[in-house]
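Okay, structure first, notes after.
Every protein chain except one is present and positioned as in the full complex.
The letters A, B and C name the chains in turn, as written, and every chain counts its residues from 1.
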Amino acid sequence: MEQLTTIGLNHYLTVSAFLLGFGLFAVMTRKNAIVILMGVELILNAANINFLAFSKFNGGMQGVMFALFVIVLAAAEAAIALAIVINVFKTFKTVDVSNIDSMKE
Amino acid sequence: MLSLIVFLPIIAGLIILAVPSSQKQIIRIVSLLAAIAQGVLAVLLWRTYDPSMAGITAAAGGNPVGSFQFVEKLPWISLNLGGLGLFNIEYFLGVDGISITMVILTALISAIGVLSSWTIQKQVKGYFILYNLLATAMMGCFVALDFFLFYVFWELMLLPMYFLIGIWGGPNREYAAIKFFLYTLFGSVFMLLVMIGLYFSVLDPMTGNHTFSLVAMADQHNFIKDAILGPNNVMWRYIAFSVLFVGFAIKVPMFPFHTWLPDAHVEAPTPISVILAGVLLKLGTYGMLRINFPLFPEVFHAGMFVIGVFGAINIIYGAFCALAQQDLKKMVAYSSISHMGYVLLGLAAGNSEGMLGALYQMFNHGTITAMLFLLVGVIYDRAHTRQIDKFGGLSSYMPRYAAVVTIAWFASLGLPGLSGFISEAFVFVGAFSSVTTRYIAMVSVLGIVFGAAYLLWSLQRMFLGKRKADAAYDLEVGADGHEHIHFHDWKGKLDLDSRELVMLVPLAVITIFLGIYPMPIMGMLTTSINKLVQVLTPVVLTSMN
Amino acid sequence: MHSLIQLSIVVLLLPLLSFVILIFFNRRLPRRGDFVGVGILGTAFAISAYIFWTVIVQTYDPAFRVAWNFTWIDLGNVPGVGPLQIKMGVVIDNLTAIMLAMVNLISLLVHLYSTGYMAGDKNYGRYFAYLGIFTFSMLGIVLSDNLFSIYIFWELVGLSSYLLIGFFFEKDSAANAQKKAFLANRVGDIGMWLGILILYSQFHTFGFSEIYANLAAGKFTLSNAWLTASGILLFMGCVGKSAQFPLHIWLPDAMEGPTPVSALIHAATMVAAGVYFVARIFVLLTPDALHVIAFVGAFTAFMAATIAITQNDIKRVLAYSTVSQLGYMVLGLGVGAYSAALFHLVTHAFFKACLFLGSGAIIHAMHHEQDMRWMGGLRKHMPWTFATFTLATLALAGLPLTSGFMSKDAILAGALGFATVEGGGIYYLIPVLGFFSAMLTAFYMGRQIWLVFFGESRTHLKPADDHHADHHAHDSHAAHGDEHHEEHGVHEVSWNMRAPLVILATLSVFFVYSPDPLDGAKGWFMHMIQTPATVVGSASLEKPAALATAQQPLLAEAAVVGAGHAEKDVPESAAAEKGEEKGGHTFADPRQAEIAHATHGAHYTAIYISSIMVVLGISMALIVFVFKIIDPDKTAEAIRPLYLFSLNKWYWDEIYDATFIRGSVILSKVLSWFDTNIVDGLVNGVAVTVRKFAFANAGFDKYVVDGMVNFTAFSVNTTGAVLRKLQTGKVQTYVVMLIIAVFGYFVYYVTKLVY
Partner (left out) sequence: MFELPSGAEIQSIIASLKGNVGFFLPEIYLSVLFMVLILIDLVVKGRKNNLLSIATLLGLAGSIFFIHQQHALPAGELFFGMYVLDPYALFFKYFSVVGGMLAVIITMADRQFDREVKSIGEYYALIVSMVIGMIMMASSADLLMIFLSMELVSLTAYILTGYFKRNARSSEAALKYLVYGAVSSGLMIYGFSLIYGLTAQTNLIKISTELAAHGYDPLVAMLATLLILAGFGYKIGAVPFHFWSPDVYEGAPTPITAYLSVASKAAGFALLTRFFLISVPHGQPKIEDILGIDWTLLLTVLSIASMIYGNVVAIWQKNVKRLLAYSSIAHAGYLLLGIIVRDQLGTQATLFYLLSYFLMNFGAFYVVILIANKTGSENLDDYRGLGKRMPLAGAALTVFLISLVGLPPTVGFIGKLMIFSSLLAKGSLYLGLALVGILTSVISLYYYMLIPLNMYLRDAQHPAEKDFNPGMIAQVLMAVLMFLTLYFGLFFTPLSDFARYSSALFGLTW
């Protein structure tokens, strides 16, 4: 019963695992570059939840710090990503990654 | 002195690099001068060589100087590898009986190759730079006594050869060149692994460090018992031997690794064919003698029969394939395969006679095959075809050419009085005297007949009889009532011109002289060979039953 | 160095000098330098005559022998053997002296003769050069003291014959013949070479004397089969050079060479070399080997004689007769009639040279007509030729009072004796074949004489087409090329061609060799050349191999100690030895002694039988060709298969062509195909596989579906169906791959961990 009432490490980890799964699913199946990047954000946030959870349950500040940095970097990455996606849209007139395949083999 | 003889061509190459590419004649002359200087040095080496020093292994105390001659030993690379001691690579040159002859041969063939290259008109500068690079690499291989150095020279040959065939070759040159390259590289990369393995297995008795010195490696006492290629590691020693052997066998080329050779020869320009057949093939067997066998004597002992069988296959198979060829050059190429089979057979005998025959055959095959390819080149220059059936009756119209061809052909088929005979004879003597290879020798003598068959048949088809209906030349009756022939767009002299004579006559003279009195070359070989045989046989050879 | 040795070396080198001078400078010398050749050969003959005089006439010692050698190749201190040198040297004994004189004489005569016969040929100078090297090679064989140098000169003879047979190389037939000769000889040579190798591998020497000493001392450690094999293999060299069955096929074709060359090859030099060589190695031949030799000789003698009957080409008849006579010699050696065989070698050399030169004179006179059917009646036009030719023919047929009679008779006596000693049965086949061949010889030579010299000229009978073809097919060199011969002009040849005929004919008469026309053994030749004692005792050979090996040293010792022991051990042979004593020497070997004895006994029997045979043969020839009681054509029709069999030379050429030659060519084609398609194909196959693999991998990105199949453990069909919709070069597929790589391995790991 405690499992259900008290939120423990496993809960965090389960959520994080789900987030990771969603992220991966998005990354694998969505055609839109923006959505794919959103999937990446999900993955990063899954990691963040892990860090925070571990930090809480194992003690130590590193996890928290890590999560902070991940958030910052996710933001930076998003900025760059959007710039690139816009550029791609300018050239290809689409952000559908499945159509952007001039280089192959 | 050895350094000089090795690097002379590369110096010439550097000079050529500075010559503008329009000055073709200067480029040629620079190359020729280097080749002549190399030849002079080779003669000097020959005259000052002391045939009583054996070589092969180091003298007492592990010092190579007492055993090898003209030794140059300088530290080249020395790395500290911590627990593994020093990583020592030496610039270590020296000659003994088995290499001095090859040095002489290389100098000779290089010089003749330069002369033969005179007719190259395409990208002369590039050609001679590569040629000189090749010459250096070949010479280096024969005098290097450090495995690493040897390997560097060995691989250094590939690239110039690739381009020389690939750029100046015949119509199918791309294929032939890359085939040559891949094949030989395939053989040599394994050598790299074995080389490294040997390095970790051998200690230099003089310094106590690991060493690449072939001299130290040739002495089984210097092996670390439990190292990867140490005496206790029997399986790996067998594998290493086989791998090395295949690497060298590709160069020889030994059946079934020979198929690069006909292609390479057919496509290569004449001088390169000469070099290829005259020197490069010898590197395979030289490598076996210098590296493969002395380093793994017990494996060699166990493998003598197999090597002999391959030798016999080479001899007979090569002869049969030659018999079927329509292209003269291809025939000569296969004849090389056949003749290198004798070398293998002689080596497989493992006794002094066989080894002597093999080494002598290496020298003689160098001169004779060089002659053969030059002669093929002569006719190809004129007729632009090498199809044997496109000729006929040339004897009447090109008597000098026919005469030299006759000498070369008969030398190739092992006629007594010409050098090829003595080497073949000794190979058989040795192979038969060894119990292991006796029956192989009995089969291999068939090669004598088939060798004669294809050579005589081609001789007949090209030189005897009358002009064939679809011959590559026209027949006309001259003002003096005699019949003459002329080739369609050949402006030069019909019969051999003086340049061609300068190339061919020395080779013919050498062939005849060494056929009558072989001691000038053999005398340098015997001590080393006896020593080598001793190294190869831990127990006294039982050839007497 | 003995002065004779020095002289003999001079003799050896003189013809080489002639070769060198003429090959390089013949165009710059007057008369193309023919005088150089003749002069040098004259000198050589003079010196060899001096040697002959010194050795045979002055010394007159059957055991005369001087030898000299030098180290040719020094192998140093060979492991397992010790110091080892390969020596070359010269040996002079009676046989050498005789052979030297004979070879040089015939060579000189051929040189002389050729100045007439070959005059006007465009390669006249080169021709004499070739003669020079031929003589040199032959002299080398004669003088050699070891197997290695014999082998060298052996091959050089092959080369010289190659050059000379193909002298008219513009003719395809000549070119074919020279190749055939060389190759057939090579086949024999490899046998000989193997024989040499067997001996060398045991004793590490090539020298005759060392080998024999070692053999006698029983140092041959292999089984006796090897020894027999070595004997037979060495004999194979002779089979090649002396044109014995089965390698006789080259010799008749060799008639494509200029006729004087035929004389040189088939009389004095090349073919004699084989017999000479067997004589040299005679002592190491085991009885088994000797049997083989004897049978081969007898069969050859018979076979060639049957072929000679039907040949129409004047030179071919002589060629087959040469083969047949060589068969006799080999037979003689095989049965142990050593001196008789060599005797026949010498006598045959002279009369056969005479015959060939005579036929050359005829051909020359007939403007290169060689077919006997179109000759006839030459007796009147060419009296000198006729006389000498007839005399030589008689000698060949073996009529009494000729040299041929004596020598052939001695061989046949030996064969008879041999057959008795060996216990009859199949061994009697040898003398029977010998006698029968003697009859055939008389018959075909009678036929030849008749067709050529008697009757009316039949030149006009020759069919025109045939004529034309023949004209080109035979000795037509440039000078004669345009000279169509008419119905005239058959006249005697000039002096330089006539003189050799006379000299040679003279040497075919009995008194040169022996005072007794019926018994050659009474002459100087048989005295000087005596059968040497074998070094492979038959007593030891009959032991089982294992025992023999063990007892070898002991037995050999016994053999060396000699007759005394033999007498004790084998009492019945004592008588035989005593019988031989008047021959001047004894044999330690009982078998040899017995044969010698029996031969002696068979002497008169042989004379009777052979005389009868010869008479029979000649009379048959007379009946057929002179009295025309039997019409040859009809007879030929009646026994057509046999006739064709003979005419086509027993079909050996066809058989060899269909088997060995075509077989080799086909095999070579097959192997060549194999080489380009299979061996090379394998390599290329590997390359193709690599490329295919590369393609698969390159498509990996392209058709990720398939690539995934390779990388995941999922079912091919389901995943394939789902993921096939994904397309090329898409970043998402990359991501998928990444995730699959990571989680796929993880799943694999979990599975492994669980189970």
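Observations on the model:
We adopt the following convention: contacts are C-beta pairs under 8 Å (C-beta built on N, C-alpha and C of every residue); 3 or more make two chains touch, one makes a residue touch a chain.
None of the values given here were measured: they were computed from a predicted structure.
The absent chain, not drawn in this view, touches the displayed chains A, B, C throughout the complex. Only one of B:Tyr162, B:Phe241 or B:Phe450 touches the chain withheld from this view, namely B:Tyr162.
Per the touch definition above, the residue from B:Ile36, B:Ala59, B:Ile228 or B:Val443 contacting the chain not shown is B:Ile228.
Considering the complete assembly, chain A touches the hidden chain via residues 13, 16, 20, 23, 27, 33, 36-37, 39-40, 43-44, 46-48, 50-51, 53-56, 58-63, 65-66, 69-70, 73, 76-77, 80-81, 83-85, 87-88, 90-92, 97, 100-105.
Taking the complete complex into account, residues 76-84, 87, 123, 126, 151-152, 155-156, 158-159, 162-163, 166-167, 173-174, 177-178, 181-182, 185-186, 189-190, 192-193, 196-197, 199-200, 227-228, 233, 236 of chain B touch the chain not shown.
Those residues of chain C that touch the chain absent from the view are 690-691, 693-695, 697-698, 700-701, 711, 729, 731-735, 737-739, 741-743, 745-746, 749-750, 753.
FYI, only the chains that are shown with their structure count from here on.
Distance between chain A and chain C, defined via averaged C-alpha coordinates, is recorded as 95 Å. One finds 66 Å separating the Cα centroids of chain A and chain B. Rounded to whole angstrom units, the spacing between the C-alpha centres of chain B and chain C is 36.
Taken residue by residue, chain A touches two or more other chains at no position, since every residue touches fewer. Annotation for chain B: no residues touch two or more other chains. Those residues of chain C that touch chain A in the shared complex are 698-699, 701-702, 726-732, 735-736, 739.
Only residues 24, 27-29, 31, 36, 97-98, 100-105 of chain A touch chain C when the two sit together in their complex. Only residues 72-81, 84, 148, 151-156, 159, 162, 166, 169-172, 174-176, 178-179, 182-183, 186-187, 189-190, 193-194, 197-198, 200-202, 204, 221-222, 664-665, 667-669, 671-673, 675-676, 679-680, 682-683, 687 of chain C touch chain B when the two sit together in their complex.
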